[in-house]
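Complex shown without one protein chain; remaining protein chains in place.
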Amino acid sequence: MDVGLLSQYIMNGLMLGMMYTLVAVGFTLFFGVLDIIKFSHGDVLTVGAFTGLATYIGLRSVGVSSTPLLLLAVLVVAILAMAALGMLIARYLVLPLRSAPALNTLLITLMLGTVLREMVRLFYPQGANPKPFPALLPTDSINLGQFNLRLDNAIMLATGVAIIVGLRLLLNRTKLGLAIRAVAQDEETARTMGINFTAIVLITFAIGSALAAIGGVMNGLYYNEINFGMGLLLGVIGFSAAIIGGLGSIYGAILGGFLFAALQTIGAVALPFASAYKDVFAFTVVIALMAWRPTGLIQEKISERV
Amino acid sequence: MSGSERMPEVKQEPQAPLLPGVVAVALSTAYLIALLAVEKQPLVIGLLAFGIVAVLAAHYMDWLDPVSRSFAEREGMLSAYAILAACVVAAFFHDNHFVLLLFVTVLLYAVATLGLNIEFGYAGVLNFAGASFFGIGAYTSAVLNTYTAVPHLLVLLIGGTLAALIGSLLLLPVLRTRGHYAALVTIAFALLLKTFLEVNDVLGGPQGMQVKGMSILGWSFNDNFEIGKIEMSFYLNYFVISMLLLCGTFVLVRRLERSWIGLNLDAIRLDETAASCFGLDIARWKITAFVLGNFVIGLAGALFGMVGGFVAPNNYTFADSLIMVSILLLGGIGNPWGVVVATFIVVVLPEKLQTIQEYRFLLYALIVIVVLLFRPEGLLPRPVRRYFPGGRA
Amino acid sequence: MTYLLEARGLTRRFGGVVALDNLDLAVVPNEIIGLIGPNGSGKTTFFNVVTGIYGAHGGSVTFDGADITRASSRAVYHAGVSRTFQRSRLSLPLSIFDNIMIGNHKRLNQGLWFNLVRRGEFKREFEVNYAAARTLIEVFEPQLAERMLEPVAGLPMIDRRRIEICRALISQPKLLLLDEPSAGMTHDETKELMDDILQVRDLNRNLTIVIVEHEMGLIERITDRCVVLNFGRKIAEGPYRQVAVDRQVQEAYLGVE
Partner (left out) sequence: MSRTVRQLGLFFASALFVGALVATAQAKDKVKVGFIGPLTGGVSVNGIGGRNSAELAVKLRNADAKAKYEYELVVLDDECKPNVAVQAATKMAADKEIIAGATHYCSATAIATVDIYHKFGFPIIVWGAVLPDITYRNKYAEVHRVNGTMIDQNDANAELISKLGFKTVAVIHDTTDYGKGHNAYFSKSLAKLGGKIVGTFGVTADQQDFTAELTQIKALNPEVIYFGGLTPIGVRVRSQMDKLGIKAVFDGTSGIVSDAFIQGLGPLAEGALAFREGASTEKLPGGKFFLEKYAAQKYDNPPEAYGAFSYAAMDLILDSIEKVGPDRKKIIAELANVKDRDSIIGKITFDDHGQNTVALITKYVVQDGKFVEWDDSEYAAGKRKLPGQK
């Protein structure tokens, strides 16, 4: 295959992988601290994207026109709003359910996802229709043979990498990170270490949801279109990524995210059948992976006391 | 052993009276007819409000306990009354296509959810692809009715079998994984199947396929017919067969629960390690439950395909699977009566609330959340197992 | 002489920790052996390896003449070994009867056809086993026999222990492994429980018992013989009075080296 073409495919795959990773990391963070799956995560991403769009429209209407300023505002507002939303969800839906069976939590958060999705559809003006999302990044591009490198994609990719590296540092180098990992290790010991469990959980949900907000905005910037349903599939894919990577492990989430994107791209181009089958292919592989590694690629330690 | 002269009587509690159960069935039948009959939205909302208040009132007046007791001990009798009630409702709407269709939908969803109940109500095998297996059944009847002359009753069985077989492809990962990891397997399958149906042309792609109506021994289910001079809706045919299917499934699930197998499934769900220390073959029973459950779901799907007359990938999405799961949790995991009640609520409510048509999914999701928050066991929690209810244990 | 249960050079590691270190342990039919030793000395691990929950990293286990080293938990149970757990592992939502019947698995007809279709025959089998369960639990606590169909969730610890032991005894095993039956119970409760167990044993003479216990009084009273473990190794063996005065044992318990 032509090199330019190949690099084009790789670029497409990387962009997808980055967005999946941002979602997957959220799932894995939440699981880490609470051992629960918060399935509304994908729809938090949607809400984040729409918050960003609303901010943009609002600022434009009051005459703000400097693109960098707009971009900054869109990101900041979306991140703050989603962080707050994440905390609310944790405080009023997830924490009260700690004693309930895992299935209930799963279902409640799934239903919460439906609520968020429907809210966007019903209460955002004409929310049922796909919304154009402004291109706030420089769109100049260089054509290298078949490969067309766009500045905005490059920037987004770089940002994504920066965010993930940042998160690693946060978790490994800071007191907060230590606290989060302590809670993830074992709630009781964490409490005895004098860590405020609830506070840490809320902060973790804030961080995860903020990542979702970034993912949402990034999605909008990449496709220049957002719709109320975008979160559902992204959520499921993010969940799959977190699981095949191995719940509770950041590296697992990253691995899973890019792996899934790779599978889709391969399914689309490198396989004999029509590119439409790419998701069928990707999910088949996911199921096969689960059969091979029932607890994910980066194995979770399981020690059962008998 | 010396058990022979000491017969295994439970403490000599007097047989619970039949009456409360009968009254309950009668009242709910009347209510259901009223609810289905009214069109004017204010009336509908009024009725719903009344229903909720009535149930809560009955709850606080402790009128529900005698009801549940007579259901617990006189189940056979009351099931008969319930069937009778269903027939009364059907007769009342004998020429109203839409209400009957709604009713048939409820019955078949109930059947499918009972299948799901075998899987994770009893064995604890998560299945978030219920709608997919339902769809496999439906597509089976679509294809067979279009391209072959296979007798339609046989088509139903094939639909179930196919669902069970395709489900078996998931057995390895399903058996090896636990908890959320197990959830992913079926979720992935749900998405996989929907996309597959969408992109694959042979099965009509996103456009879907028409399904020929059922006909048995030349009796075509899709024609209206007359009894005496009264014109009957053709959906009455489907009502009868769906009712039969539901009764059959109900009996199956009941007997399963009230047998050593039901006990095994519970034991495995609650503590696999302990279960294996007492000789239970975990894999064998999980497989039994998963295959049996999917068969039932596929069966219902195959029939529903013929009722609806049309199949398309969008009918069998992950979201639809979730609806089945929430029916199960709403009703109370493991309790077949709960499943039936919850199915009525979940299927009929959105249909009747047309004024808030736009908002009905929102409302529905909120209801599920509230119920799970304040009644995590579901509306009708599963009672402790009685092998032979009524007097004897 | 022939042993009922015999472990030779049994070894099991967890990461770096050696939980069982080349352990030899033999059980004669119909005796009651006390398995004692400080916490983490490998007592429970021994049970878990014998019952096939953990695999062995070395050595062998034979039961009733058959090698069960690699056998699954199921196989071990069917061979005639049943056990209780240190932390009670009853199925709380299920009734007393159900919990006992789980232990009776190998004596129940598991056929689909039998269970779903032949309800008449099923009912007969059910009634026989119901009676058996009643008779058994009455030995421990007649009250419970009247509450057979109530969930165990509501019952106090002592009753749960009783049910757990009934679950282990109902299938009339050859070997019973008791893992700290006294855990979470008062001294008198424990005593009562033990008397009940001995009573059962009088009914069924060829029952052999291995018991892990910290209550030394109890051990002294009921065991024919004791085996003392420390760091997965056997450090003493013999009648309680004898091992009790053994220096090594005392050091092990006092943690002196």
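Some notes on this structure:
We just call them A, B and C in the order they show up, numbering each chain from 1.
As a convention for this text, a residue touches a chain if its C-beta (ideal position, glycine included) is under 8 Å from a C-beta of that chain, and two chains touch if they have at least 3 such contacts.
In this text, all values refer to a predicted model and were calculated from it rather than measured experimentally.
Although one chain is omitted from the display, it touches the following shown chains in the full assembly: A, B. Residue B:N315 is the one among B:T177, B:N294, B:N315 or B:T343 that touches the chain missing from this view. The residue touching the chain not shown here, chosen from B:G51, B:G179 or B:G205, is B:G205. In the complete assembly, the contact with the undisplayed chain comes from A:T265, out of A:T109, A:S209, A:T265 or A:T284.
By the touch definition given at the top, chain A reaches the unshown chain through residues 2, 5, 8-9, 12, 16, 121, 126, 128-130, 132, 141, 143, 146, 148, 150, 153, 223-225, 227, 229-230, 233, 264-265, 268-269, 274-276, 278.
Panel shows chain B; residues 96-98, 101, 195, 198-199, 201, 205-208, 210, 222, 308-310, 312, 314-315, 357 of it touch the chain omitted from the view.
Keep in mind that, in the parts below, only the chains that are shown with their structure count from here on.
Put simply, the chain farthest from chain A by mean CA position is C.
One inter-chain figure worth recording: chain A and chain B are separated by 35 Å, centre to centre, where each centre is the mean of the chain's CA atoms. Mean C-alpha positions place chain A and chain C at a centre distance of 49 Å.
Of all residues in chain A, those that touch two or more other chains are 306. Taken residue by residue, chain B touches two or more other chains at 273, whereas all remaining positions touch fewer.
Touching chain B in their complex are the following residues of chain A: 31, 37, 93, 96-97, 100-104, 106-108, 110-112, 114-115, 118-119, 122, 232-233, 236, 239-240, 243-244, 247, 274, 276-277, 279-280, 283-284, 286-288, 290-291, 294-296, 304, 306.
Across the complex, chain C meets chain B through its residues 51, 53, 72-74, 76-78, 82-83, 85, 89, 91-95, 97-98, 101-103, 105-106, 108-110, 112, 115-116, 119, 122-123, 126-128, 130-132, 134-135, 146-151, 167, 171. Residues of chain B touching chain C in their complex: 1-4, 6-8, 10-11, 252, 255-256, 259-261, 263-264, 266-267, 270-271, 273-281, 288, 384-388, 393.
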